[in-house]
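Up next, chain A:
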Amino acid sequence: MIALEPYLDLIISVVYVVGIVLFLSLFALFATWLERKVAGHIQDRLGPMETGGWHGWLQPIADAIKLLIKEDIIPAAADKKLFKLAPYLVFIGSLAGFAVLPFAANLIGSDLNIGVYYVIAVTSLVVIGILMAGWASNNKWSMYGAMRSAAQMISYEIPVALSLLIPVMMAGTMSMVEIVDNQAGGFWNWYVFRTMPFSLIAFVIYFWASLAEVNRAPFDLPEAESELVAGYFTEYSGIRWAMFFLAEYGDMFVVSAIAATVFLGGWYAPFPFLDIIPGPIWFIGKTAFLVFVQMWLRWTLPRLRVDQLMYVCWKIFLPFSFANLLLVGLWVVLKG
Partner candidate 1 sequence: MTPEEICQKLQSAGIEVTYHDTKPDPFLLCTLQSYKQAALTLRDDPDLAFQSLMSLTGLEWPDYFEVASQLISYQKEHRVTIKVRCGKDDPSVPTLSDVWTIAEWHEREAYDLVGMTFAGHQDLRRILLPEDWEGHPLRKDYSPQERWHDISLTSEPPKTTHE
Partner candidate 2 sequence: MILHFLTQAVFWFLVILTVGSAIVVVFNKRILHSAFALLFTLCGVAGLYVFLSADFLAASQMLVYVGGILTLIIFGVFLTARMYNMSIPEQTHQRFLALLPVLGLGGIIFYVLNSAEWHLITPMVAPTTENLGKMLLTTYLVPFEVASMLLLAALIGAIRLARPRKEDHDD
């Protein structure tokens, strides 16, 4: 028998990666179901009710099977190589974010000491993937979607990064685990409530900007169905389309999870006595709540226009983030 000891790390990593992919898929499935249910109830209807009996819980499975066995269509005039490659890039970009999400103190893919920075960095892949998809489809609407998306994601990365810097400054580290550990012991220790109102503003800016980052309403311009048909994935169908879809829900989870981590105390319960409930439940609960808010907003608000989107980013979020950053910096220096 081979001694497993030296390879334990490796095995754990492999298991974790497989687990994360499974989790992402399951979450995406659950989220599509949740999205329909949320939309349904907001719109005074029930959403899927038939498949699987209880509140249509099997609907996402049915959808997944349908998407898997659907004909895979590649337009004749598309740039086939790039067309095929693009969904993977987008998906990988989304998946890579999961590596540093601390589900619990010891349940994290890799506690990188540059955790927050890493997440911001890997989102770049998504931009490239979307540009690639838009171009390769050889469809003008896709192209518009891709251009809008790239412009939007690059612009909104700045307020996102600046807002994330605030808890980083307060914690003095970029490691996800350490940031969470600094927020232990009750919700009043969470970064969102410390240094009021700066960190609260940072949280709000982060949340809105992250909506734009993941192309969700009211910032869903790249895939605005009434303007651009379906934006950059107009020409995609079947499983390739499903990968974009999966990536979108994965991204929703990632940005919400980061918000939960750096602002909302990660795996810690709001009250210390509730810490008997395992951390991952708190973590996923907080994240799921933020995901729910994203859906809530989507089914309530109209969509912005391109120039308004840019206006909001460069003339509102950015100055506020900078001012915020300066003030928090001052606060940290004076206190420390």
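Going forward, contacts are C-beta pairs under 8 Å (C-beta built on N, C-alpha and C of every residue); 3 or more make two chains touch, one makes a residue touch a chain; residues count from 1.
The candidates were selected such that all candidates are chains of the complex that A comes from, given by their letters.
Since we're looking at a predicted model, the values are computed, not measured.
Engineer: My understanding is that every option belongs to the complex but just one is in contact with chain A. Which one, out of 1 or 2?
Structural biologist: The touching one is 2.
Engineer: Which residues of chain A touch candidate 2 in their complex?
Structural biologist: Answer in residue numbers: 6-7, 10, 79, 81-82, 85, 89, 112-114, 117-118, 120-125, 127-128, 131-132, 135, 138, 140, 143, 147, 150, 154, 157, 174.
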